[in-house]
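All protein chains but one are shown in place.
Labels for the chains are A, B, C and D, by order of writing; each one numbers its residues from 1.
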Amino acid sequence: MWGVATGPLRRRAVAQNLSTTLGCPVLLLLAQGYDRPSYVDVALVLALLGPIGTLVFARLLAEDLDEDPPRAQALTWAAAGFAAAVVLAVCVATEPGRAMVKLLVTGALLIGGNLVASRALARGMPTAEERHG
Amino acid sequence: MSRRVRLWILSAGGTGLAVLLVVACFQLPGFGGDQHPYGDRAVRESLARRTANTVASVNFDQRAFDTLGEMTILFSAVLGTVVLLRQTRDEHRAKPAPAQVAVPVRRYALVTLPVALLTGLYVIAHGQLSPGGGFQGGVVAATALHLLYLGADYRALEWIRPVGLYEVGDALSASAYLVLGLAGVLAGTAFLANTLLSYGTFNTLSSGGAVPLLNAAIGMEVACAAVVLLARFLDQAVEIEESGKTGKTGKSGE
Amino acid sequence: MDDALIAVALLLVAATATAAVATRDPVHQALVLSLLGVALALLFTVLQAPDVALSQLAVGSALTPLLLLLSVRKVWRRRQRQGRTE
Amino acid sequence: MDHPNHLLPLLVAVPLLGATLLVAGGRRLPRAVAETAGCAVSAATAGLAIFLVLQSSPPMVEWVGDWVPRDGVSVGIMLIGDGPGLGMAALASLLTLAALAYSWHYFDEPPRRHAGSFPALMLLFQGGMCGFAIAGDLFNAFVFFELMSVVAYALTGHRVEEARAVQGALTFGVVNSLGAYAMLMGIVLLYARTGELAMAQIGRRLDEGGPPDALVLAAFVLVLTGLLVKAAAVPFHFWLPDAHAVAPTPVCMLLSGVMVELGVYGTWRVYGDVFSGPGGIPAPDLERALIVLGALTAVVGAVLCWCQRHIKRLLAYSTVAHMGLFLIGIGVLKPEGDGGVALYILGHAGVKAALFACTGILLDRYGSVDEHALHGRARKLRGVAALFGAGALGLAGLPPFGTGLGKALTEEAAGPALTVLFVAVSTVTAGAVLRVGARVFLGLGPKPEEDPSYEPYETTGSGERPETRRRLKRVPDTMTAVPALLLAAALAVGVAPGFATVVDHSVSEAGSGGAFTSPHWTPAGVLLGLTSTLLAVGLAALAVTHRKGLPGEAWTGPLRRLQSGHIGDYVAWLLAGAALLGALALPGIVAG
Partner (left out) sequence: MSVLPYLVAVWVFLAGCYGLATSRNLIHAVGCLTVCQAATYVLLIAVGYRDGATAPVYSDIEPASRPVVDPVVQALALTDVVVGATVTALLLALVLQISKRHGTVDPDELSELRG
């Protein structure tokens, strides 16, 4: 929250991306804590739309991000790791079946989306070779 | 009037209202209290009509007239935006340059698009069972469509969603909701009455009489409305240029 | 345990809302508003309202920021072109 | 039909269905077919509304979705089909029909594929107003309140090429949305305390809950803030002149004719059903709050109306002034007062819509609504001049007009002190309109010279582009027939024998159920009407002949500077108004 409110633009964008990456596992833990499997739908939609939100920022703020591309690889990987750990923990807790499939889909979406979004933020929208060329 | 006078009036009005509201908050029944008569009645009625998700039952069965009003607000807001953002005579459409997008992002967009559409439809279909419903599912489906704009470029998006079709879709699904309501009157019972169809068995896809139908109508209406809304905003931001200005349209082609 | 969770979620929402009001630049405000959406979704889930959390997520995470940023782009491009033509 | 109350929801469903089908089909329909379809659906709804009004002697109650209450409680939504509610719905439908007829082939070419968008928006507006008029459920009233507002923002900003139109629409939008959110907070407070959403049940639960406390006061202030923003009471009225100066004329007819009156109607119904019992706000408090706000609104409206050059803003301020009079009429809490206000609203709607129609003709014929620029140029339009003059006299409350009868009844109920205010305000507003009529149509008096030094701070009416594609050489007959019909209707309200008694009877039956007085033309009423008209004519003559502006130009300067067109000011004033409302209604609660 502090990262989004203050500091240069690139730090805010990374903080926004982190907020969705951390929010989804919290929702999963809540679903497990309240013993309500139907709350996983909320986590699924967040896993789906979070990275899309970050892509929106990356896409439309491409120019501003080009000047000083965000360098937050360590933080992103740590968040992705934490999310993976939570998803695995919750999977272990639930018995296999439809719920497990939904959980795996959520986890895959979340981690994939998070990595792609952070790369989009870091490298900006133009394709990689143009950046080096 | 000057900023200082405005700040004075603002602080005076604000503090007066704040005092009133804070005192009222202390008079409110305690947070988490046990006294919810309307809520308990609503749960009883929804279970009687075998709708698993009580919120959907309240939305589409008990207080369906409110949802009719909210749907009409949505419909008129989108119609208003279409009218307000129309292309006036002194503007012309400039074709946006195709944008290049990083390969991983493009792959991610193309993979996530079907999943997102599927999730949207799932949320609409299971509206009267698990958390979700027409409103949420519609927005998710509409956002999924715009992944193409984020993944690819604007022309790809325009190719797969002809705006005119969605405007007609928006209007038709709104009238579908109204016709479902009128069916109640024609059949002799009241407007938006849910007594025509059987309530089916509990916790199945077809339970709850007219609730799934109204849910589907709202879902389609919200999806089309969101697509039309974003289409209008994208047109303004990407395509429509001031013909009056001489400056070139800048490098930021999308 | 529930009360503590609710209190934390409430304070998070209050702080994010104040931050959203305090940031004057629309671009930064769009970022904070998307965070406010996630915070509200958390609060609604803690208050046992998954439907509302779902709709807040659907609207607040992708739709509103996209609209805000498109408006900023349209307004910003006009001023940038005006700046260049004068 | 043995039980017509099942038709109540149709009052809302028919225009909405018409609007959706118009938009769906609007892409292929030629423009004429779209507009005829719009008029047809609007006429059908008006017919349905009038049919239901005639059935409303014992007030009908309809539970949507057949959720009839069991042992006194129900889950569904309640719609009330009584005299005032259905009367307002019928008035809204008739005015929408008149506006649609007036705007026949009126606008320049609509966007290629959206021929049906303007009639559809008008039908949605009508549906929203009818829904609000018959809503018996507080949250349902809020939903239709917001529907009315959203459609009004889109319609006000319809001419996007005009720089003023978009600014006026945004100001209107932001202020009304904030008022709507305040109202929603008030409804939530009431729901938390009583656990009910239907107005009658909330009132009953509040009465069971013992004397009123801070929560009831806060809910009262919040809900009334939303309604008074719509009714343009003083601290909340700033959006109205900005919105009226820019909206297309048919929209102005609707905004001034009936939408603002629905705010007053909402106030009357919410107080009558929810806050009038022992558990609600004590009567003296409400009287003090409404009469103080009403008097302030009337005075500010009248004074600012007098100093305007822009004819549409002048008429807008006269609407604000009349809103003040209506609030006073309701504030006296007497059945005759309510009956008088109902008649006054009906008469005022017809007269004000006709005046706006004539202003629209001026705008399209001469491309300006500035009193000084139009000086003596409209001599050729004999018919329009007669309509404008009749409208101005009607505004003053000349006896045969409905406004005269309504004003007389309300003055009778309001007592001597307020009667002086009534006469003064209607004199000033009617005088201003007569002055404009004299200068524009008859070219009387010297041509007011331009003194650029004086008012850098004023929106003049010049430089407005006509709404039709090019200036109208010949005024189409639809644009003259509609105001004539509206004035005839206003005349009928005053003259038709049984009409006034039926209206008064249904109002007092639905409202506080007081004694049924038979309203008729009392000699005192006629006298008051004549005096205000003569005073108005005198004031206009004085203004036209007198060269240098009018006495009192100096001290209205700061008052006019308040109307700054800046959104931040209006929001600040809205909060200040809410606090003022709370302070006015406080003494009873503290003492009670």
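The criterion applied here is as follows: a contact is a pair of C-beta atoms (placed from the backbone, for glycine too) under 8 Å apart; a residue touches a chain by one contact, two chains touch by 3 or more.
Quick caveat, the model's predicted, so the values are computed rather than measured.
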{"item": "Contacts of the hidden chain among displayed chains", "value": "A, B, C, D"}
{"item": "Given D:V246, D:A289 or D:A438, the one touching the chain that is not displayed", "value": "D:V246"}
{"item": "Option from D:V174, D:A424 or D:A481 whose C-beta touches the chain left out", "value": "D:V174"}
{"item": "Candidate in contact with the missing chain, chosen from B:L28, B:L121, B:V168 or B:A183", "value": "B:L28"}
{"item": "Residue of D:A101, D:L184 or D:A500 touching the missing chain in the full complex", "value": "D:L184"}
{"item": "Touch list for chain A against the chain that is not drawn", "value": "34, 36-39"}
{"item": "In chain C, positions touching the absent partner", "value": "2-3, 6-7, 10-11, 13-14, 17-18, 20-22, 24-26, 29-30, 33, 36, 40, 43-44, 47-52, 55-56, 58-59, 63-64, 67-68, 71-72, 74-75, 78-79, 82"}
{"item": "Contacts of chain B with the absent chain, listed as residue ranges", "value": "3, 6-7, 10, 14, 17-18, 21-22, 25-26, 28, 30-34, 36, 38-39, 42-43, 46-47, 52-55, 57-59, 63, 66-67, 70, 73-74, 77-78, 80-81, 84-85, 126, 129-131, 133, 135-136, 138-139, 202-203, 222, 225, 229, 232-233, 236, 242"}
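Rule of thumb we're sticking to: only the chains that are shown with their structure count from here on.
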{"item": "Chain centre separation in whole Å, for chain C relative to chain B (CA means)", "value": "17"}
{"item": "Chain B and chain D, separation of their C-alpha mean positions in angstrom", "value": "31"}
{"item": "For chain A, residues that touch 2 or more chains besides their own", "value": "38-39, 41-42, 45, 49, 52, 56"}
{"item": "Multi-chain contact sites of chain C, meaning residues that touch two or more partners", "value": "50, 53-54, 58, 62, 66, 70, 73"}
{"item": "Contact set on chain C toward chain B in their complex", "value": "50-51, 53-55, 58-59, 62-63, 66-67, 70-71, 73-74, 77-78, 80-82, 84-85"}
{"item": "Contact set on chain A toward chain C in their complex", "value": "1, 4-5, 9, 12-13, 15-16, 19-20, 23, 26-27, 30, 34, 36, 38-39, 41-42, 45-46, 49-50, 52-53, 56-57, 60-61, 64"}
{"item": "Contact footprint of chain D on chain B as seen in their complex", "value": "1, 6-7, 9-10, 12-17, 20-21, 23-24, 26-29, 35-38, 41-42, 45, 58, 61-66, 68-70, 72-73, 75-77, 79-84, 86-90, 164, 167-168, 170-172, 174-175, 178-179, 181-182, 184-185, 189-195"}
